[in-house]
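Left out: one protein chain. Kept in place: all the others.
Labels for the chains are A, B and C, by order of writing; each one numbers its residues from 1.
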Amino acid sequence: MAEPVLAIRDLAAGYDGRRVLDGVDLVVPAARLTAIIGPNGHGKSTLLKAISGLVRVSAGTIALRGERIDGLRPDQIVERGVIQVPQGDLLFPGMTVLDNLLMGAYRQDAARDAGARLDMVFALLPKLKERRHQIAGTLSGGERRMCGIGRGLMAGEGLLMLDEPSLGLAPIVIDQIYEVIFDLCAAGRTILLVEENAQRITERADSIHLLDNGRFVWSGIGAELMARPEIIEAYLGA
Amino acid sequence: MPLLSCRGVGKSFGALTAVHDLTFDVEPGEVLGIGGPNGAGKTTLFEVISGLNPATAGSILLDGTDITRMAPERICHAGIARTFQLNAGFDTMTARENVLVGAYFGRRNRTMPSLRAGRETERAADEAMAMLDIADRADRITGQLPVLDRKLLMMASALATRPKLLLMDEPVGGLTAKEVDRVMEAVRAIRATGVTIILIEHVMRFLVQLSDRVLIMHHGEKIFEGEPSRLVEDRTVIDVYLGQGASDRLKSFMGSREAAHG
Amino acid sequence: MTPVKRDILIGLVLVAAACAVPFLFPGRYVVTQATLFFVWAVVVVQWNLVLGVGGIFSLAQMALFATGAYATAMMGFYWKVPMLAAIPLAGVVTVAAGMLIGLACLRLRGPYVALLTLAIAQVLYVLIVNDTACFTTTGGCMPLFGGVRGIGQFGDLGFRALMPKTWHIAHYFVALGLLVVAVAMSIVIIRGPLGLAFRALRDNPGYAVSRGISRFRYQLWIFAVSAFLTGIAGGFYAVHFRVVGPTVFSFQLLLFLIAMIVVGGLGTIWGPLLGAAVLMLADEGVKELSDYRNIGLGLLLVLFIILQPGGLVRLFSRRPKRAADAKTG
Partner (left out) sequence: MDVFIQIVASGLTLGAMYAVATVGLSLVYGSLNMLNMAHGAILTLGGYLCYAGIQHLGLHPALALAGAAALCAVVGLLIYLGAALPLLRAEGFETNVFIATIGIGSILENLMLRGFGPYPIPQPLAVPGHVVLGNVHVPLQNLFILGVAVVLMSAVAFVLERTRTGRAIRATSMNREAAQLMGVRVGRVYAQVLAVSGALAAVSGVMISSIATLSPVMGGDPMLKAFIVCVVAGLGNVYGAVVAAIVLGLLEAATQYILGVRWSFATLLLIVILVLIWRPYGLFGRTQVVRL
């Protein structure tokens, strides 16, 4: 098998003294959709933050294409091509949509072909083109999410991590967002996705990992998960 | 007479209307569940009822008394207590002190506070903690408690104000299925003491099992009001909120429950 | 042992030790410095209620102290009010001033409070210093607030006449008495319902309000309560030094006092007291440095905040790490 894009071994991380992740192992293969599911408040977002360097890693290693990135600053990690679309969008509220997107291309090598990438993002998310001069703080929930994803795409190639892209959205908007995500997969993008609703991704994800109480308790493909209703019942509820 | 009566309640922030012309009643002893997409104005409705962010239109009556423009602490004294979406707490204080705040200040207006909280207040706080089964956490610092304990603590301090009406904003957000069951038990116990409850929740299992009646909001307006079982038959609700998938799952869940009880 | 009982025990031991001081060190210098220490300790213990317990970043405490001092002096100077009546009256005047400041800060968040209160103190200073118009001419030109030179000759507690040799010991015990009252008040407030309300409002104002605590009422309470003894301490300071001038507004003094609270431990009962003691001693120590004294104190303050952000009192605390700092965010 080809070298994975991301390999995490025995990772422990948390916030001042409180350990949220303990003994996490994860492999994200290239050009695949890897999904993390599990109840809220059990470390999914913390894991993405630890990968991005926002949360300090207290033990274990994170390697990007064989090169260790744990312990690096967030900007260094982004510079190496680990892009996160955070939960709750975290747009720059006082900037226009266009400026938000251009901030996405802040990385040195993304800045060079920002123009071409902008066309690509506008083609993928036409709503953003309409709204490009609007101040981001005044967008509706669905538009904000699209702006957040578009901003992530502006950063160029690399690992794309999406933290609950469907959170708090009306089902119709969720469908649109997932259409974009699946399109990106089909185009060969490596994606690490955190999602609360397992059903939504069981058919499309290449591998699914169930995170509970700071560690992975089950891994497999979607069909296997559907065959184990007791797992869904115990961890995710109906 | 209904315990709570909202008449044409509206709330706008400048040009943005968060809640629009909302009318509904809550009968004493009832549990009303509120659902709807994020940004539908559910939490804003709670802000309006609890007075933290007063209504810009309409009126709200509690037991026939107009509380629309009352200060939030007055509304608390009048008998409405609330829990919050995020795990609000007095983080540097002990769990017991958190509940004492509710027991001492939440029941009546204290213009001239006494030098000590007093026996009765302390007993009320201990009772509220015992009811939610968190008495053993009394001396822990609140900021260091795990999520479930913080949520139960928030409920205990609400109960300590001896409310007629309890507003609960996503009481099981971020909890595992097992923890959801524990909160569900707690809510049933609270209800058994005669407290009327309005709860906002996205976890439909929780919402439909506890509620006598469900109200669905969308873009600040009421798009559905009725029994939980009718939720999955309503086209609008499915279209804007549940989606076909969630609706089917809910239907089968309720079906299995019927079968189990019947 | 309950916390209150422990506090009372600590308090009794300290008072007993303090009573022995004038007999162990009969020299005037030690007793006078200790008296000054008591005065500053009263101020920081009260200030700590606002700053540490209430989490309200008010820098107006020295302006309140000045209010008490000026009110005492002016009552004595203009109306010949006896000092025993003037000082408590000045306390009441200070309470009114404190409540006004509390009212002005009611809707403001952390740094805005700091700026507003600092500006209020500064404007009082500027008004007093710039005032050169003669208000009376008895005994030379005298502006209403005394101008740069301040106000003198307004009266005395009477100890100087009564015991010309040992009046400073009498003042020592008066100041000690004030401090005992101040600490007792601080214990009652921090451990009682008022403290519960103040801390609740500090930790989470929105949540506190929804649990029935009126922000308006308790903000006024906290400013009123902490103003009263601060004003009285100001009055005593005026009587003790027999003159009040605009130096009480000095930024160095403000810094010195705020350093006491921070070094000792914000929001705790004994922290400010400990900090006051440590800084008075440190000040004594750097006196040799004369001109470099303020630099030394500044360095001390900066190092303390960076190395021991919770204050000295945390070293004695058995409790696990506790966020005692004011939440301004």
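The working rule: a contact is a pair of C-beta atoms (placed from the backbone, for glycine too) under 8 Å apart; a residue touches a chain by one contact, two chains touch by 3 or more.
Everything quoted here is computed from the prediction, not taken from an experiment.
S.K.: For the chain not shown, which residue from C:63, C:201 or C:259 touches it across the whole complex?
M.R.: C:259
S.K.: Contacts of subunit A with the missing chain: which residues?
M.R.: Residues of subunit A in contact with the hidden chain: 52-54, 73-75, 78-79, 83-84, 86, 90-95, 99, 102-104, 106-107, 111, 151, 155.
S.K.: Since one chain isn't shown, list which residues of subunit C touch it in the complete complex.
M.R.: Residues of subunit C in contact with the hidden chain: 57, 104, 107-112, 114-116, 118-120, 122-123, 126-127, 130-131, 204, 206-207, 210, 251-252, 255, 258-259, 262, 266, 291-292, 294-295, 297-299, 301-302, 305-306, 309, 323, 325-329.
The working rule: only the chains that are shown with their structure count from here on.
S.K.: Taking touching chains as linked, do they make an open path (line), a single closed cycle (ring), a hub with spokes (star), an all-linked set (complete), or other?
M.R.: Shape of the chain contacts: a line, open at both ends.
S.K.: Using only alpha carbons, which chain's centroid is the nearest to the whole structure's centroid?
M.R.: Of all chains shown, the one whose C-alpha centroid lies nearest the global centroid is B.
S.K.: Which one of the chains is farthest from subunit C, going by Cα centres?
M.R.: Following the centroid criterion, the farthest chain would be A.
S.K.: Ranking chain pairs by contacts, what comes out on top?
M.R.: Here the largest contact count links B-C.
S.K.: I'd like to verify one number: the distance from the centre of subunit B to the centre of subunit C, where each centre is the average of its C-alpha atoms, in whole angstrom.
M.R.: Spacing between the chain centres: roughly 44 Å.
S.K.: Distance from the CA centroid of subunit A to that of subunit C, rounded to the nearest Å?
M.R.: Result: the chain centres lie 53 Å from each other.
S.K.: Going by the contact rule already set, what residues in subunit B reach two or more other chains?
M.R.: 144
S.K.: At least two other chains touched by the same residue of subunit C: list those residues.
M.R.: In subunit C, nothing touches at least two other chains.
S.K.: Under the definition above, what is the set of subunit B residues touching subunit A in their complex?
M.R.: Its residues touching subunit A are 37-39, 144, 147, 173-178, 180, 203-205, 239-246, 249, 253.
S.K.: Could you pull out which subunit B residues touch subunit C in their complex?
M.R.: By the definition above, subunit B touches subunit C via 50, 52, 71-73, 76-77, 81-82, 84, 88-93, 97, 100-102, 104-107, 109-111, 113-117, 141, 143-144, 157-158, 161.
S.K.: What residues on subunit A touch subunit B, complex-wise?
M.R.: The contact residues of subunit A facing subunit B are 18, 39-42, 140-141, 167-172, 174-175, 199-200, 212, 233-238.
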